[in-house]
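Let me give you the structure first, and then I'll get to my questions.
With one protein chain withheld, the remaining protein chains of the complex are depicted in position.
Letters A, B, C and D mark the chains in the order given here, with residues in each chain numbered from 1 onward.
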Amino acid sequence: MAFAKVCSLDDLWEGEMELYDVNGHEVLIIHGDGGYVRAVQGICPHQEIPLVEGTLQGKTLTCRAHLWQFDVEAGEGINPTGCKLAIYPAEVRDDNIFVDVEGIEPFYTSA
Amino acid sequence: MTTVPLCVNFECDFVLQLVPVESDFTMDQVAEAAAHHSLNRRVKPQPGRTLRVRLQDGESPFDRESTVEQAGFQVMETIEVYYE
Amino acid sequence: MSETAQKLKPLKTWSHLSKNRRRPSEYEIVSVGLHFSTNDPDCAWEQDAGTFMNQWYRKYREGSPVNHKDWDAFRDPDELVYRTYNIIQDGQENYVDGLIKEFDDLEHDQGLQTEWVDALSKLYTPSRYILHGLQMASVYLCKMAPASTITNCATFQAADSLRWLSHMAYRTKQLSLVWPNYGFVDNEKHIWENAPHWQGFRELLEKSLIAYDWCETFVAINLVLKPAFDEACLRQLGHAARRFDDSFLGFLTDAQAVDSQRSRRWTSSLVQFLQQNEANQDVLDGWVEKWVPLGDQAIDMFCAALPDSPSAADDAKRDCWSFRAGLGLSA
Amino acid sequence: MALLNRSDWYDIARDTNWTPKYVTEEELFPKEMSDCFDVPREKWETYDEPYKTSYREYVKVQREKDAGAYSVKAALGRMKFLDSADPGWKSILKLHYGGIALQEYAAGMAEATMARFGRAPGMRNMATFGLLDETRHGQIQLYFPHEYVSKDRQFDWAHKAMHSNDWAAIATRHAFADIMSGRDATSVALMLTFAFETAFTNMQFLGLAADAAEVGDVTFSNLISSIQTDEARHAQIGTPALKILIENGHKEGAQKLVDIAFWRNWRLFSVVTGPSMDYYTPLAKREKSFKEFMIEWIVGQFERNILDIGLDVPWYWDTFLEDLNTTHHGMHLGVWYWRPTVWWDPAAGASPDERDWLEEKYPGWNDTYGKCWDVIIDNIKNGREDLTLPETLPIVCNMNHLPIVGVPGKKWDVRDHYLDYKGRRYHFGSKVDRWVFEQDPDRYAGHQGLIDRFLAGKIQPANLEGALKYMGLQPEDCGKDAHDYAWVWNYNKPDKVAV
Partner (left out) sequence: MTTNIKDIHKHNRVGPIFRGGELATAAIDALEEDNPDKEFTIEDRAAYIRVETDHECIIRRKTMEEILGRPFEMQELEVILGSFSGQIEAEQEYVRFYFDTKI
């Protein structure tokens, strides 16, 4: 049931990412170079830093605060390894981005 | 009856303006049409005084009753509208 | 609330780029759609449509037989902007400064063989006229191109030509100081205007300079003259230089080739861009067929004068041919 | 052997003229593209550019200039300044970028005319650097305002203005077509580099930079003064060209081109730089009045230069000196009154304190321009904003394409300097504009100004709304009073206190 419309491709252009509240979940929607769309947890698992303030190069997302890096495809930490980003199912229908947040919780480290 | 656009220079205003009039307008009507775009906008009215119309540099005004057609105004003729 | 509904959304970039729905790069922000003279095909510049300049643009830009539905869609594959051009070329100039200093310390010019010094005076230093001619032709292309993204490529190409003209002037002076009796500095114009081996290039250059259709200039210069010059006067001359132990010239031509490679990249992109409209293919082929014989003749005449280089002309022509053939052009 | 100095090899790099054999000299350098005076080639070979540079020096120095401009921008985080900037100052930025960025790029195409068709190799080389410079000016002046478009749609006009039929864009395009884009290489050297770049660019790029520094807009101040360092170099293309023309008996013709260019620039700057300095810049931050800056840069500096090179001052100089007191006040009043037709928010600059300043700098202001502002102020106070907005179009000059203005109030002297030519009446804002037309009527005669287009039915519907549409202005773009009339409430303050 749970795919919800978050925004349109007019709102979020290729090369942009934006933080959205989707049914109470803070979700970072990424519309990456080449046109792929991903939805990941909005807050860095390291500390309480919004990832939207970081930078995206290719599929590598870097948090602005301590430069933790993640592969947004798999949600795996690149540096450091061993940490994870929650990935929400996302799809594009008729130029709109839909995300399903049901049953997915963000990861946090205690580091 | 045709519309004749005029180039109007209104006394004490700072700019020439485009004012369309009809060929059967009297000079009083021309003055009124011109005044609409200057008086109370950038020029203070002078109650009790009459507005007259003349060609730019014309020595004397046209009769108040004569029409645009009678005055022979060409399209974009430059006229001055001023207090008598 | 119809009023709110009609209210325009805030922009993320220039309105003309917004339709792409893609975050624009610095290159796009500052390079795309800068010519406003293309807006009215009958009157490029805001004056009487019949002025000489307006007629010129109508004839040589709007009247060109090549067409494209959106000239502003062209992109430089290197995405060069003014800022990055200077950074790159300042670095390249540092490298050439280093070469000059290194070979100067080695007293390189003093050790040249006299036969080769003579060759340099006839085959190398007179090419300042071509380098300057390329500069002139490139600025013309820049002035007339139908999109600012094409103009900018031509601008940097013109600047590159001035760069090499400057190096040539420097080398000419250096050689004249070490070898005062070979006519360096004073004799190049005479050689350029009279020596048989330059007449092919001279004919090609002069005719290219008056090929005033913007795209014909592009074909004549970027697909024929520049490749012919690069292959004959840089690469083959560079090979000959190494055979005469003049490694300095070889290093210099290698450095120049970096600029030429960049020119070929955007040249290729522009040809492919033109080919998006099938009708342009015949026009391009027609121009290539018109100009290539002049290019081949220039190579033949020049390479015949290269010492100890029997295969130079064929090698140079083959390399030019394969560059154009790789772009699907008929020669 | 020591490394060479620039002067050792410089002349070789400009010994690049040759005699064409396979094409004719006329084909290679058509008179209409190269030199309308047809000075022989060998005379041009004495051309010696006084401000020299080499490619090597150029890329190094320009890299350094850009590093300076971009790093200041990055370090100061411009967005914050813009948020707190006075609305009048924001309007200066919008006007500046929209009027200038793409025209600078177009100036590059005029540099290209000199670089291809100039008869002297030294001119061609210097103009190649000039072409690069103008590429810089176009690009950097798009890059800097781009980040503002998300905050304020009017900044879109930095790119859009010159593509539009806004009257200010038509006026700007017409002026620059006349001094650069539509001219041969020699004329460009005189009209663009000499008459414009050694004169008026100083006003906008150094004079205004002084105001910017006062306002605290360090990024903008730094940017435009950096741009002017390029102009100072390539502006010197014109001086040796002028000397050659004078030496070869063409003083009169050269003088005429300089006179035309100077006048065209003057009128344009009266609407761009004049209001910026005397009305939009916050009062406390004004370095000098527009007239004082004009006296410093144009009368004191440029006029002296004209004489030194061997020309005379333009024949209309007395008219011009008189104009310094008036024209830009009328242009400002026109821009403010027709504010929906511009892409910036004009600051009225007519509060009581500002009027005191204007009266001091321009004695008689209150009795003339002030009279119009008195009526405007009353209307706003009385809730009649409608009367402060236009219902028709001003007549624009067929030469400068700006409203035909004059002195209002007690010294009313507005007039139409018209001319009938080949069955059509042309309207001009001054006798000098009319004189320019008469020098070369066919260059201008077929052109239609905004009013001509309106009367020809090209603007539909034929009213102000249609005109705004024709000019490309959406409601969000249209100019409003920059301070939302707050300046009006400084009048009659005692009354308000009493209430």
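Going forward, a residue touches a chain if its C-beta (ideal position, glycine included) is under 8 Å from a C-beta of that chain, and two chains touch if they have at least 3 such contacts.
These numbers were taken from a predicted model, which means no experiment stands behind them.
With respect to the full assembly, the chain omitted from this view is in touch with D. Touching the missing chain, out of D:Asn17, D:Asn248 or D:Asn305, is residue D:Asn305.
Among D:Glu64, D:Glu247, D:Asp356 or D:Asp413, only D:Glu64 touches the chain that is left out of the view. Set against the missing chain, the residues D:Val23, D:Cys36, D:Leu76 or D:Ala232 yield one that touches it, D:Ala232. Interface note for the absent chain: among D:Val23, D:Leu76 or D:Ile295, the touching residue is D:Ile295. The chain not shown here touches chain D at positions 5-7, 50-53, 57, 60-61, 64-65, 68, 202, 205-206, 209-210, 212-214, 221-222, 225-226, 228-229, 232-233, 236, 239, 287, 295-297, 299-301, 303-305, 307-309, 313, 318, 321, 324.
The rule we apply is simple: only the chains that are shown with their structure count from here on.
One inter-chain figure worth recording: chain A and chain D are separated by 48 Å, centre to centre, where each centre is the mean of the chain's CA atoms.
Only residues 9-10, 13-16 of chain A touch chain C when the two sit together in their complex.
Residues 7-8, 10-16, 26, 29-31, 33-37, 39, 44-54, 56, 81-83, 85-87, 89-90, 93, 97, 100-101, 104, 107, 109, 128-129, 132, 135-137, 139-140, 142-143, 148, 151-152, 155, 158-159, 162-163, 165-166, 168-170, 172-174, 177-178, 185, 189, 192-193, 202-203, 206-207, 209-210 of chain C touch chain D in their complex. Contacts from chain C toward chain A in the complex involve residues 9, 12, 20-23.
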